[in-house]
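Our next item is chain A:
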Amino acid sequence: MQQIIQDIESRFTITDKETRRNDLCFLTVDKLQAISLVTYLRDYQGYASLTLLTAVDWIEEGNFQLTYLLNNPSTRTEIGVRTMIDRENATMESTHHLWENIQTYQRELKEMFGIDFPGSPRIDEDFILEGWDNIPPYRRDFDTKKYSEETYFPRPGRETNDPSTYMKSKLYPND
Partner candidate 1 sequence: MEKENKPQDIPVVKTKNFIAPENEKRTVTAPDGSLIEVDPINDYFCQERPEEYKVKSGAVEKFLNWARAESLWVLGFGTGCGSIEIPPLVTPRFDMYRYGVQMRPTPRQSNVFIISGYLSVKTLKRAIRSYEQMPSPKYVIGLGSCTINGGMYWDSYNTINRLDHYLPVDVYIAGCMPRPEALLAGFAKLKELIKAGKAEKANEYIRNLDWYKANQKKIIKDWNMPDYNW
Partner candidate 2 sequence: MGYIIIITGFLLVLIGLWGILSQKNLIKIILGFTIFDTGINVVMVSIGYVKGKTAPILDIISAKDALKSVVDPVPQALVLTSIVIGLGVSALMLVYAIKLHHDKKSLDINNFKDLKW
Partner candidate 3 sequence: MDYSITKFLWTLLGLFIVTNWGMLMSSTIRRIGARVSGRIGIPWYQPWVDLTKLYSLKSQVSHGTMFYLGPVFRLMGGVGLFLFLPMIFGSWHWSNYSFSGDLVLILYFQLFGMLGMALGAGEGGHPYSTIGVSRGLAQFTTIEVPMTLAVISIAIQYHTLSISQIVAAQQGGFFTWTVWTNPFATGAAMLSLLGAFGHSPFNLIQAPNEIPIGPPTEYHGVFLGFLRTNNAILHVAEAALFMNLFFGGATNWIELIVKTFLIYFWSVFVGMVFPRFRIEQSVRWFLKIPTLLGILAIVIFL
């Protein structure tokens, strides 16, 4: 594992490195290098299997963090490749030529985060949300509670309690 990381470091500019376990580590690279890195991992290091592609909205930094989690079935190790992309103009190169199943993740990210992957098959089709016309719901600036209240006829009389205080008041009403 370490060897591989060293090998990668010699080839790519790794801006950040985080080893979670012996068999799992995350490498952060520049957006421009990300695709070549996953290609390299897939073709030369045996990380042939894509476990998932996911995103995190770092709204404060104005970035989306994409994570390609790759798995090497023979050594049973995983490497996550992270890259930051601009939030305003969220576009990333599609990697559906590397893994066919990544199409689905890319469609999901497009729908939920609004990250575009030009060229990815069926990227513009609805994925889970049929007929969504608002801000992509996983963006943190989307207020889901407000949306739900506006849209879904909340049944009146609903109370929301903090579980710990609520349980305390129930169990120890005298305190």
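Just so we're on the same page, contacts are C-beta pairs under 8 Å (C-beta built on N, C-alpha and C of every residue); 3 or more make two chains touch, one makes a residue touch a chain; residues count from 1.
Quick note on selection: all candidates are chains of the complex that A comes from, given by their letters.
None of the values given here were measured: they were computed from a predicted structure.
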Contact partner of chain A within the complex, picked from 1, 2 or 3: candidate 1
In the complex, go through chain A and note every residue touching candidate 1. 59-60, 110, 114, 116, 124, 126, 128-133, 135-137, 139, 141-142, 144-145, 147-149, 151-155, 158
